[in-house]
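Questions regarding the structure given below will be posed in turn.
All protein chains but one are shown in place.
Right, chain A next:
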Amino acid sequence: MFAEKALELIRELKRSVDGTMPPYNIPYNRLENIKKMRWEFGSVLPADIKYNLCEQEIQWFNKYNKLLANYMRSIGDGGGLDLTQDIKPPKTLFIEVRCLVDHGEFETQDGNILVLKKNSQHFLLRSECEHLIRQGILEHCVH
């Protein structure tokens, strides 16, 4: 059975043309993807993605998470800098966003509390809701 599997892998290697992922690089490429997820989802992985990772990969994710968090905290003297924010150059201070899911209450910087309900639209500080947009809770309305 293992021999069959091995034969299958060798065939795959032979079939793979230039520019596709060579099979022997799979662990490294998976790490690259896991890394990308840390930047997109933050420190907690969604359950469906976690389900597809093996034990060691989850461990590595946690290690990387810690490393990155420590590094970002150590930038400058006070408090550090969150590098996963400000991914795109800022165009305007406030942006119009539309809620895609029921998210619940959200406190803005100046202390107002608003309820993020599905299909409601808000005018928010870009810096405050950037991570919510990336998580798919809000959508940036572009006119």
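Simple rule for what comes next: contacts are C-beta pairs under 8 Å (C-beta built on N, C-alpha and C of every residue); 3 or more make two chains touch, one makes a residue touch a chain; residues count from 1.
Here is the rule we use: contacts and distances are computed from a predicted model.
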Report the protein name recorded by UniProt for the chain absent from the figure; options are "DNA replication complex GINS protein SLD5", "Ribonuclease P protein subunit p30-like", "Trafficking protein particle complex subunit" or "DNA-directed RNA polymerases I and III subunit RPAC2". "DNA replication complex GINS protein SLD5"
Which residue among A:L7, A:L67, A:L114 or A:C141 touches the omitted chain? A:L67
Chain A residues that touch the omitted chain in the full complex: 27-28, 31, 35, 54, 56-57, 59-60, 63-64, 67-68, 70-71, 74-78, 81-83, 85-86, 88-90, 92-93, 126-127
